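My questions all concern the structure below.
Apart from one protein chain that is not included, each protein chain of the complex appears where it belongs.
For chain A:
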Amino acid sequence: MKAFARVVAEKGTRLTVLRSESPLLLRRTGPETVHLVGGGAGPLRGDDLRLDITVGPGAVLEIRSVAAQLALPGRAHLPPSRLEITATVAAGGTLRWLPEPLIAAVGCDHVTVTRVDVEDGGELLWRDDLVCGRHNETSGDVRTDTTIRYAGRTLYRHELAVGPAAPGWSGAAVLGGGRAIGTLVAAPTGPAPRSGPGDFAVMPLAGPGVLATAIGADIRPVRAALDPLSEQGSRAFSATTV
């Protein structure tokens, strides 16, 4: 399945474009909020999905999803399923990407590529949660490839590979026994640095912003660590500084 969805938010969060294509269905749910509503199972192998997000000056856009994204195997001869997300945030614009987790069901083969470009003076909160397998299930193969640029420089460049095709992914350098991981990038400012409790740290990046990472046996400790930061950011983000 091929699909292309696009949202453009302009000053005052006027949505001048809200283009959906199954399974990427976008619905406006609040003055600043758009939800991705599930349109069918997947992604499945062979799917090629693209989501473009544009946030203009003076616009505030929060994107959430109503349910987890469940990556499933699909037919074996097809290429990996692929979701490509491209976002741009203008100076004076704010984008908060706070979706439900991606779940790597056994046998899946999925790639998510994320490219975010924030102009100097724009604000970003970018959350990604990944769960490796459904309950008591071995993980499928998922690779995430994320680039976040701020003010013309690459702020955060990150790839993560889990599943049977990723050497050492369940070793103590990558996820150990953990089966869920969440990351939250906040730029140009974010929550104060800290480490712990558990496998959780808020780290000041070399550029303007922070990364919060939490790893857990399941999604619960990840949510417990990151949800307060996401919600804090979604209310009064610029009130906190690094």
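What we mean here is this: a residue touches a chain if its C-beta (ideal position, glycine included) is under 8 Å from a C-beta of that chain, and two chains touch if they have at least 3 such contacts; residues count from 1.
In this text, contacts and distances are computed from a predicted model.
Note on the omitted subunit: UniProt lists it as "Urease accessory protein UreF", one of the names in "D-ribose-binding periplasmic protein", "Transport permease protein", "Urease accessory protein UreF" or "Twin-arginine translocation signal domain-containing protein". When the full complex is taken into account, the listed residue touching the unshown chain is A:176, out of A:30, A:79, A:176 or A:228.
Taking the complete complex into account, A:157 is the one of A:11, A:27 or A:157 that touches the chain left out. Between the chain not shown and the residues A:32, A:48 or A:145, the one that touches is A:145. Mapped onto chain A, the interface with the missing chain covers residues 145, 147, 153-161, 166-178, 181, 183, 193, 195-196, 199-201, 203-207, 211, 213-215.
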